[in-house]
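Missing here: one protein chain of the complex. Every other protein chain is in place.
Note that the chains are named A, B and C in the order they appear, and that numbering of residues resets to 1 at the start of each chain.
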Amino acid sequence: MALGFDISLAFLVVVLAAWTIQVHDTYSAVLAFVVFGLLVALIWVRLASVDVALTEAAIGSGVTGALLLSAAALLRPTESTVAPPGAAWCTAAGVVCAIITAGLGAIALLLPDPAPTLAPLAAANLPQSGLGNPVTGVLFVYRALDTLLEKVVLVLALVGVWSLAVDRLWGGIPALWPATCPDSTLTFLAQLLPSVGLMLGIYLCWTGADHPGGAFQGGALLTAMWLLVMLAGVRAAPATGLLSLRLLLVAGPTLFLVIGLSGFAIAGAFLAYPPGYGKPLIVVAEGALTLSIGVTLGLLAAGPAERAREP
Amino acid sequence: MTSTDIFALCATTLVGLGLFGIITNPQPLRKIVAFNVIGNGVFLLFGVVAHRGAAAGLGADPVPQALVITGIVVAFSATALAVALLLRLAKQTHLLTLEADDGSDGDLS
Amino acid sequence: MASFLMSAAGLVLAMAALGLVRIFYGPIDADRLIAAQLIGTCGVAILLLLAGATEATPITDVALILALLAAFLSVAFVRGAAGFASASEQGDDDR
Partner (left out) sequence: MTLALDLLTIVGVSAGCFFFVAGTVGLLRFPDALTRMHALTKADNLGLGLIVLGLLPQAAGLGHALKLVAIWLLAQVSAAVASQLIAGAVLRQRSAIWP
C-alpha cells in the first residue's frame, strides 16, 4: 500500500518537473514549480525527514515561489522576444541528459544500503546538549560552524542584491512589485494572517529544540508574513539604509558568534557550550537567528532599492 | 525495489530534467527555475542516503538532513541574487536574452 | 486503521493528480490558480492522513505550514496573473 503511494508520488513529481521544464509560458512554469515544491515536501515526509519537509514547504515552495512569481509577472512583456533553440540542439541535449540521468540512477541504486551513518553517534551524544531533536543538535552543536557561516552567506547574498541598486538610490526603498493595488479582501488577509503566522513562527522556533522545527522554518514563516503585509500595501517596504533594520540583520549572526567566542573562555573551544547551559544558549541563539533569517530572506525577496528615501 | 529506491530514481530524473532545461530554455528565468529543479533532485539524493542510514531509533541520519536544510536556504539566496541580477539586466537593456546583440554566441552566456 | 488511512491518502493523491490536468491545460491563468489551490488543499489532507497513518504527530506541523502559506501564495499568484497585471499596468498586452 505504502509502496504504491510512493510510486505515484514520485511519478507525479517527475511529471510536474517535466512540465515545468517544457511549457512555453513562464508564469505557468513557475506556478507548476510551486506545486512541485509542495509534492517534494510530501516526499520528504515519506523519507522520514520532517525537519526538511518543513523547510521545503516554507522556503523551497513558499518564499521561492513568491519570488519567482513576481519576477515572472514583471518579465512577462519581454517573453516573446526570445527564440527557442533548434530541434537538433534539443535532441543532442536530451541524449546527453538521458545518459547523465541513467549514470546517476545506476550510482544511486548501487550505493550501499544501509548507508554509512552518523545517526547512532548523533543520538548517543544528544543528551549532553540537552536537546531532543537530533537535526537541531547537528545544526547547532556538531556542525555549528557550518550554520554560522551559512548566515554569513545569507548576509553576503543580500549585500550582492543591494549593490544592484543605482548609486543615487543606495539606502532607498525596494520597489516591491506592485506596490499599490488596494483591495479590501487583501487588506483583511494581511491584517488577519500575520498574527497567526507570527505565533506559528515562534512556536516552530521554540519547539525546534525537541521536535521537528527550528530557526530556519520559523524565520521563513516570518518572511512570508512580512512579504504578505508588504504585498497587500498595509505596510511599505523599509528603506534599506535604516540603522535599526541593519542591526536586526546582523543581530542573530553576531549573537551566535559571541556565544561561539565565549566558548573559548568557558568551555575551551570555539562554539563549545558549557555543560548544563547548552540548551538555554541554543534556544537564545535560535530566537535571535529566527528574527535575522526572517528579515534577511524578506529583504532578499524584496530586491534592491528602487525609490529614493524620503528626506 | 523499495520506496527509497523509487525516490532515488525520481531524484536522478529531476537532475537530468533540470539539466535539460538549463541547456534548452532560452529565457534566463526558466534557467533559474531549472536550476532549482536540479537543486531539489540533489537534495532528494541526500534524503535518500539519509533514509538508508536510519539507525538508533531515528527515521533518517540527521547529518545529511541538516546539510539539506542549510542547502535549501542557500539555494534560495542564490535564486534571489540571480533574479535581482536578471531584473536589473532587463531594466538596463529592455531585452530578455543572454545572447549578444549581433546574434553570435554571447560572452555573457 | 493505518492501512485504511494510507489508502485514503492514496485516493486524495490520485485526485491531486487529476487536478494537474487543469494546471496543464488551463485554459486561462485563473484556472491554473484554482487547480493549484485545490492541490494545496489535497496536500494538506494527505499530510493529515499520513500523520494519522504513521502516528508521527510532527507531520501535522507541515500541514499547518502548508495551510498558512496557501493563503500567502494565493496573493502572490493573483498578483502575477494576467487579469491583475492588466489592471495595474495599463497598456500591457496580455496573451
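Just so it is clear, a residue touches a chain if its C-beta (ideal position, glycine included) is under 8 Å from a C-beta of that chain, and two chains touch if they have at least 3 such contacts.
These figures come from a predicted structure and were not determined experimentally.
Among the displayed chains, contact with the absent chain in the complete complex occurs for A, C. Seen from subunit C, the chain kept out of the figure touches residues 1, 4-5, 8, 11-12, 15, 18-19, 21-22, 28-31, 33-35, 37-38, 40-42, 44-45, 48-49, 51-52, 55, 57, 60-61, 63-64, 67-68, 70-71, 74-75, 77-78, 81-84, 86-87, 94.
Considering the complete assembly, subunit A touches the hidden chain via residues 183, 185-186, 188-189, 192-193, 196.
The criterion applied here is as follows: only the chains that are shown with their structure count from here on.
Chain centres here are Cα means. That of subunit B falls 22 Å from that of subunit C.
A straight line joining the Cα centres of subunit A and subunit B is 13 Å long.
Along subunit A, residues 2, 30, 46, 72 each make contact with two or more other chains. Contact residues of subunit A toward subunit C in the complex are 1-2, 4-5, 8-9, 12, 15-16, 19, 23, 25, 27-28, 30-32, 34-35, 38-39, 41-42, 45-46, 50, 53-54, 57-58, 61-62, 65-66, 69-70, 72-73, 76-77, 177-178, 181, 186, 189, 193, 196-197, 200, 204, 207, 211-213, 217, 221, 224-225, 227-228, 231-232. Of all the residues in subunit A, the ones that touch subunit B in their complex are 2-3, 6-7, 10-11, 13-14, 17-18, 20-22, 26, 29-30, 33, 36-37, 40, 43-44, 46-49, 51-52, 55-56, 59-60, 63-64, 67-68, 71-72, 74-75, 78-79, 81-85, 89-90, 93-94, 96-98, 100-101, 104-105, 108-109, 111-120, 122-124, 134-135, 137-139, 142-143, 146-147, 150, 153-154, 157-158, 160-161, 164, 214, 216, 293, 297, 300-301, 303-304. On the side of subunit B, the complex with subunit A involves touching residues 2-21, 23-27, 29-30, 32-34, 36-37, 40, 43-45, 47-63, 65-70, 72-81, 83-88, 90, 94-97.
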